[in-house]
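One protein chain omitted, others in place.
As written, the chains take the letters A and B, and residue 1 is the first residue of each chain.
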Amino acid sequence: MRHLLGIQELSAEEICKLVELARSFLALSRRPVKKAPILRGKTVINLFFEPSTRTRTSFEIAGKRLGADVVNLSAKASAVEKGETLLDTARTLQAMNADVIVIRHRLAGAPHLIAQHLARGAVVNAGDGAHEHPTQVLADLVTLAEHGGWEGKTIAIVGDIAHSRVARSHLWASRKLGYRVRLVAPKTLLPAEVERFGCEVFTDLDAAIEGADVLYMLRVQTERLESRALFPSLREYHEAYGLTKARLARAKKGCLVMHPGPMNRGVEIASEVADGLASLVLEQVEHGVAARMAVLVSLCGGEAS
Amino acid sequence: MRHLLGIQELSAEEICKLVELARSFLALSRRPVKKAPILRGKTVINLFFEPSTRTRTSFEIAGKRLGADVVNLSAKASAVEKGETLLDTARTLQAMNADVIVIRHRLAGAPHLIAQHLARGAVVNAGDGAHEHPTQVLADLVTLAEHGGWEGKTIAIVGDIAHSRVARSHLWASRKLGYRVRLVAPKTLLPAEVERFGCEVFTDLDAAIEGADVLYMLRVQTERLESRALFPSLREYHEAYGLTKARLARAKKGCLVMHPGPMNRGVEIASEVADGLASLVLEQVEHGVAARMAVLVSLCGGEAS
Partner (left out) sequence: MRHLLGIQELSAEEICKLVELARSFLALSRRPVKKAPILRGKTVINLFFEPSTRTRTSFEIAGKRLGADVVNLSAKASAVEKGETLLDTARTLQAMNADVIVIRHRLAGAPHLIAQHLARGAVVNAGDGAHEHPTQVLADLVTLAEHGGWEGKTIAIVGDIAHSRVARSHLWASRKLGYRVRLVAPKTLLPAEVERFGCEVFTDLDAAIEGADVLYMLRVQTERLESRALFPSLREYHEAYGLTKARLARAKKGCLVMHPGPMNRGVEIASEVADGLASLVLEQVEHGVAARMAVLVSLCGGEAS
C-alpha cells in the first residue's frame, strides 16, 4: 500500500490488516503515557481545504502519539490563495520531504490527482467531495469489530446519501467484506441512478429499520437542505428520518446506532438516542484515532508496518 | 483537584501549592534546554472560541516544555460551525483521550458545563466571558510572591471592571489569601450591585492610588467603549483613568504596576509607566507560562503533581 485513497482501492485483506493494526493501538490510547514513537523523524502534513474538527484533530493526535512531526496547513493560509495549483502545493510539500500528506478537499478525486504526480511520499484521503472518506469507514469497522464483527450484518445508512462520502466508502467496504448496506433517504437526497449501487434502497425509515443490525445516521447539512429546498423543514425531516427512541424501540434487539459526527441533535438523531446505550458515536471517535495511527504506520512506519 | 474552573473553586492551600509549583518552574524556562518531559504521552487540547495570543501561546509553550502533545483548535475551524453543540465538541475530544481540555469561551460557565459532563480528562478555564480567568490570576500571584508576597497588600484594579474576568478572579483570590482589592472605574464600567462584592469601590483614580501597593490596570476594550458610549472618548478616559508618570509619582513608595495585557498604550497606561521600573507586565507574562505548567502538571502529571 503506497497511498490510502479510498476503500475502493483496498483488498479485503488490506482492510482487515488495517483494522487489526488499529485495534492493536486501542490500548495505547488509554494508557497514561500515550506514546509509541514508531514514526519519530517522519513528517506528516495535514492539508485541509475544508474545515474539520474531528478529522484533522484525529490525524494530528494520531501522528503525534506515534512521534511524528505534524504540520497543519489550512486552505486559507495557503499559497492556493495566491493562485498556486493544487499539484504545485503538493509538490512543494513533497520537496520538503513530507512522508505523508493527509488531504481533505471539496473536489472528488483531488487526493488521487496528487498521488499520481508524486514520486515520493504517501497521500491519505481525509475526505474528497462526495466521493470517499476511507479513514472514517476504517474507524467504523474497528467499532464493528469490537462489537462482534461485520460479517453478515445489515447496516442501514440514513440521510443525505447523495452527498455522503461516508456512504460511498461503506458501499465499497460492504462488497469486499461481506456485509449488507441499505440506503435510506427521501428521493431528493438519493443520488441519481442509485439502483446501480446494487444495494437495497428505502425511502421509508421504519421499513429500513426492520432487521437492521446497525442504524448509521448521517449528518443533515442544514444549510444545504434549507437553501435548496430539498426538504420542507428540519422538523419534518426529523419526523420522517430522525432516529427517535420510539423508532429505535421497534428495531431488532441489540441494534446499534452509529453516526460519523458532528451530530445535529433533534434533526437526524434524538438526544436520548445519541446518548443512549445503543449509541457507538464516541467509540467511533476513539477508534478513529487508532485507525489513523494504523494508516500512518502502514504508509511510513518501516519495521512496524 | 480534578479541573481548574476558577479561583472560586480553589482553597487557599490549593492556590498556594499551585503558586509554589509554578515558582519551581521559573528556573526551567530560563535554562538553555527548557524541557521537563513530565507530561510525555499526555494530550493537551487548546479549544479557543475567542482569539488570544498570549493565553493560547502560553498554554501551548507550557505544554510543549513539559513534553505533552499539544493540539490547537480554534472556533472557526471547528465543528461548531456545522452546528455541533459545545458539549458534543468536548465529548469528542474526550473520546480522543485528551488529558486536558483548555477552553476559552465568550460565555460564562462554559468550562463548568463541560467539566460536569466529562467522565475522564481535566478542564481548564482559560477565560469564560466576564466570569473568571484563573490562570491569569495564578500568574499574577506568582509575580506578587516574587515581589515580597501578597499578604496584607492592597491592589487597586482600574478600568472596565464590569466586563473583567480578571477582576472577578482577583476578588475570589483576595478573600481566600488575605489581600485587599479596590475596584476603580467610572460608574458606567462598574458592574450592577458592585457593593455586594464587599470591597472598596472608587470612581476617582487618584483617591484609589493612595495607599495602594499595586496598581492593576485593565485593558480598555476600545471597540466596546466607543460603540456603546460608555465613555466620551479614549482621551478623556486616559485623563481620568490612565496611569501616567505623574499619577504614579503620587503613589506609595515601591508601588508596583501590573497589567494582564495586551496593553493600550496611551489609554489605560502611559508608555513611560508600562516600560518603567515599577512595571511587572513582562514578568506576569513569563510567570504565566510557569503558572500554566503548574496547572497542567497538577491535573495530569502523575508523580510530579
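Going forward, contacts are C-beta pairs under 8 Å (C-beta built on N, C-alpha and C of every residue); 3 or more make two chains touch, one makes a residue touch a chain.
The model shown is predicted, which means the values in this text are computed figures rather than measured ones.
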Q | Residue among B:R23, B:R54, B:H147 or B:R180 that touches the chain left out of view | A | B:R54
**Q.** Of A:T85, A:S233 or A:S271, the one touching the omitted chain in the full complex
**A.** A:T85
Q) Which residue from A:A12, A:V33, A:A95 or A:A207 sits in contact with the chain not drawn here? A) A:A95
Q: Name every residue on subunit A in touch with the hidden partner chain.
A: 40-43, 45, 69, 71, 73, 76-85, 88-89, 91-97, 302
(Q) Contact with the hidden chain only, please: which subunit B residues? (A) 29-35, 51-54, 56-58, 60-61, 64-65, 74, 219, 221-222, 261-265, 282-283, 285-286, 288-289
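Following the convention adopted for this analysis, only the chains that are shown with their structure count from here on.
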Q. Just curious, how far off is subunit B from subunit A if you go by their C-alpha centres, in Å?
A. 39
